[in-house]
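Structure, as structure tokens:
Of the protein chains in this complex, one is absent; all others appear in place.
For reference, chains read A, B and C in written order, and residue numbers begin at 1 within each chain.
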Amino acid sequence: MSGSTTRMTMIEAIRTAHDLAMERDDKVVVFGEDVGYFGGVFRCTAGLQKKYGSHRCFDAPINESGIVGAAIGMSTYGLKPVVEIQFADYVYPAYDQIVSEAARMRHRSGGQFTCPMVIRMPTGGGIFGGQTHSQSPEALFTHVSGLKVVVPSSPYDAKGLLLSAIDDPDPVIFLEPKRLYNGPFDGHHDRPVTPWKNHPLGEVPDGYETIPLGKAAIRREGSEVTILAYGTMVYVAEAAAKETGIDAEIIDLRTLLPLDIEAITESVKKTGRCVVIHEATRTSGFGAELSATVQEACFYHLEAPVLRVTGWDTPYPHAQEWAYFPGPDRVGRALREVMED
Amino acid sequence: MSGSTTRMTMIEAIRTAHDLAMERDDKVVVFGEDVGYFGGVFRCTAGLQKKYGSHRCFDAPINESGIVGAAIGMSTYGLKPVVEIQFADYVYPAYDQIVSEAARMRHRSGGQFTCPMVIRMPTGGGIFGGQTHSQSPEALFTHVSGLKVVVPSSPYDAKGLLLSAIDDPDPVIFLEPKRLYNGPFDGHHDRPVTPWKNHPLGEVPDGYETIPLGKAAIRREGSEVTILAYGTMVYVAEAAAKETGIDAEIIDLRTLLPLDIEAITESVKKTGRCVVIHEATRTSGFGAELSATVQEACFYHLEAPVLRVTGWDTPYPHAQEWAYFPGPDRVGRALREVMED
Amino acid sequence: MPDSKPLKLRIPEPGCRPGDQPDFSDFVIPRAGEARRPDVDAPAADIRDMAFSIVRVINKKGEAVGPWADALDADALRDGLRHMMTLRIFDERMLTAQRQGKTSFYMQHLGEEAVSCAFRMALEDGDMNFPTYRQAGLLIAGDYPLVDMMNQIYSNSKDPLKGRQLPIMYSSKEHGFFTISGNLGTQYIQAVGWAMASAIAGDTRIASAWIGDGATAESDFYSAMVFASTYNAPVILNIVNNQWAISTFQGFARGNAVTFAERGHGFGIPSLRVDGNDYLAVHAVAKWAAERARSGHGPTLIEHVTYRAGGHSTSDDPSAYRAKDEVSAWPLGDPIDRLKRHLIAIGEWSEERHTQAQAEIADTVRKAQKEAEKNGTLGSGSHPSPSAMFDDVYAEMPPHLRAQRQAGGH
Partner (left out) sequence: MPDSKPLKLRIPEPGCRPGDQPDFSDFVIPRAGEARRPDVDAPAADIRDMAFSIVRVINKKGEAVGPWADALDADALRDGLRHMMTLRIFDERMLTAQRQGKTSFYMQHLGEEAVSCAFRMALEDGDMNFPTYRQAGLLIAGDYPLVDMMNQIYSNSKDPLKGRQLPIMYSSKEHGFFTISGNLGTQYIQAVGWAMASAIAGDTRIASAWIGDGATAESDFYSAMVFASTYNAPVILNIVNNQWAISTFQGFARGNAVTFAERGHGFGIPSLRVDGNDYLAVHAVAKWAAERARSGHGPTLIEHVTYRAGGHSTSDDPSAYRAKDEVSAWPLGDPIDRLKRHLIAIGEWSEERHTQAQAEIADTVRKAQKEAEKNGTLGSGSHPSPSAMFDDVYAEMPPHLRAQRQAGGH
């Protein structure tokens, strides 16, 4: 970190990244539902319309495939659209445009038309949002070649990764764990959350500093087991390691596609054990890919099966939210289980 | 197989299943693009409109989300719609209706509203269809709780499984490997295909005989390695086993969700080795789930890593179709690799 | 094109924003009684004008006037008033309950009560509504128990939806109220499918679809229009234009069109607008559309012109994006006041009876709330068990889910 820094929330970090990108490059345009005048239901784009005018930051009709489709057209023109889907749960209407179009444009046109664009969306549960304000659809994007998929877990990462995403020549799905917007959340829902201003990762460089896509971060060094996590689950992993006293190495993947296989392999070869965690439903979740990859790459180093701790294969419930959410207890149990083997 | 049988193609088997289901239950209605008067671009519904009238089998506007959305409404009314998506590549516009609606209806309504319906679609490549007539999107459905996902690999299975799917109280995604419609295809594209009339699985019972969802079939017993496959890849597996001389046990999964974990576990525990194959792109493909599941359930029996042989993480190309398609050579190489370990 | 001027993007702007003086002067409001009443078999082309007018019945003096003023006797009107008052009091109490932490979330109907309450009375039992989150009047006017609504809102042990759904996402098949989706618009094409099914089955029941002004921009709205038009489905397609979609004024969804009802043109679907704050007008138009559907004349599109007088939800504070006085400047008035004035005007109601009714209803709602809270609230008391989360994913629980339930210890 060179130069000055400011303490801020993840929302402020995202807003700042937009601001810097828009200031730097007038090709960057920002739009989405309630994104313009109001600045977004989570306020991630507040102030941008006022500063850059309503042709650079504007509201959109409630039509997610329209928003993404129009953004695709804009990106093939030469602009760099950054669009917000109000909740990740509402991205499915845009799925065709993302999968069949944005992801394939460069390939199918022999490189003539490209889609440098970012599709941001709040993801994950823990806010009593019920099944349509809580989903984590990352695995539906990691299966799609041509996309990049990013999940920041702190204000620091959010800013640096979003700047990289906006600068990337390819379409980036940017999933913002909404439970982290105001502070790191470790799954202990009955305890107060530390605000970002009291967490080191809430310290964000003021300038245009990027974090490269495709590179994981080691959040905790450890020797006994590797935990692969991203987003909210990074803090759950920390809590579980602390509570079990198991010396876990915690890798925050940051980018799911392309995945930092090197960092993962190195760690698992060292620890010989691996637990994979995420909030999304289990079957065919991104944990499956992680587990498969780890055992392919580290089979002869593994002393226990790679375990997955995930959301259940049910819709995200309202009242039973904490029974669904894979909190520190469930993660702790898995850590103990692999250590027994 | 009790009673009489007839030799037929997979197309005829599918048509016959529709016919029997419509005859048996006038709640079964069939519609989709070109499905009515013409009988479908692959002719899977030919003759049904004539036999059952245009209110039971009819054409639809070209709007996949409309087709699925209307079918959902019909199923909550009490009908049993069976709809065709002309190619699996065109299902994405309907993804929201499938994921957010059909799959969640029973759960979110406390069991008041349910969606007994079948969404059929031709899947897979090998017909020089390019990127939009070749895709295998099964993993995008196996991640969605509330859905069932079925992939038949023969006329025999297609009929029995489709009858079960239509009778099922929950929404079923029914993926028909179009490369198998007229005969089993083992990936040797330069050799002529055996027509179904010369293959034992082309022999189909005439009556209403179902094959249960959720049960795999062992296509070849073997002792050295377990191959998990479905659809077209079952025949590729057979070819690879034959060509390598490796005594592989080939499991045809038939239903991907819910998965027959018991059959898989039993086999892998016996053989100690496992190769997972599919045509879809590799990252976050259904093979990831299979690999993860196998190593979780059979870790202490595995003598080699579970390997995946899949399509590459690229769009399905036109001219390079056979370089993309995971044929017997690529599968054979994986078999040899796990046997070396 | 060297002589072309640079192009410019048009960004729609609402009439006023915070700090501005509200101004509805370019909102054309026909007088009550002015709109004609076509036959139910009138083809779409013959009633084109009605997409630009507004059917209104109750005039400023509280009289019911014109060709749409016919249907309801005094008892029915008093029922209607009671339904709307119940909904408003219910909303108030639940807003408070949310603030008290008894639930996570709530959405109110303030100013829009007439739309769903009056509409419900034009349907038959067995008809199916596909509502959004702002038509609880369909339940209240259909005599769905308030306690059950609250049980759902509280996600308590008697929640008919077993704690799974967000508060107010009711479902009651028995009361013709389809399970609400959090995903905007999806229900619209489903309603058309349900109506098609009724026609396929040779049934006589019809469907009603509901959507907000903002959500008309969603693709499912279009799918519904295409399918309803093509198959002549027996469905009523309702648009509740309450002027706002969270912070976004209706101009973003409407675009260059003059009204939302206009969307029906181009599909050959008869389309009209109704004063959504006029109980009598909504009821009359709904009856007309239902008769059309039931007698084989197919779909009707109705734009209910109303105003969202409250916040979008308990998560929303409208003062950030709309002028404070816009509510009071809204020219179509308050639906409860208007029906009350009408009843008084025809000598069937009085201020005293109103005050008394108000007290009685408040009491009923309070009692229901007490009753519901016995079953717990989200904040405390008993809840549906975690194991309920694993039920109803499928008709029969598959082995992997059973294993997960066990692993979770439920």
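We take it that contacts are C-beta pairs under 8 Å (C-beta built on N, C-alpha and C of every residue); 3 or more make two chains touch, one makes a residue touch a chain.
Because the structure is predicted, anything quoted here is derived from the model rather than measured.
Displayed chains that the missing chain touches over the full complex: A, B, C (touch as defined at the top). The chain that is not drawn here is touched, among residues B:Arg106, B:Arg120 or B:His133, by B:His133.
Screening B:Asp89, B:Asp157 or B:Glu289 for touch with the missing chain picks out B:Asp89.
When the missing chain is restored to the complex, the residue among C:Ala118, C:Ala217 or C:Ala289 that touches it is C:Ala217.
If you put the missing chain back, the residues of chain B touching it would be 33-34, 36-38, 41, 54-55, 58-66, 89-90, 92-93, 128-133, 282-283, 312-315, 317-320, 323-324, 330. Taking the complete complex into account, residues 1, 4-12, 44, 124, 196, 198-200, 202-204, 206, 217, 219-223, 226, 228-234, 251-258, 262-269, 294-296, 298 of chain C touch the chain not shown. Touching residues on chain A toward the chain that is not drawn are 29, 55-56, 61, 63, 65-66, 69-74, 76-79, 93, 96-97, 100-101, 105-114, 145-146, 148, 169-170, 214, 258-259, 261-262.
We adopt the following convention: only the chains that are shown with their structure count from here on.
Of all the chains, the one whose CA centre sits at the greatest distance from that of chain C is B. Here the spacing of chain B and chain C, counted between their Cα centres, is 41 Å.
Residues of chain A in contact with at least two other chains: 65, 89, 92-93, 131-132, 283, 312-315.
In chain C, the residues that reach two or more other chains under the touch definition are 164-165, 169, 181, 183, 219-220, 393, 400-401.
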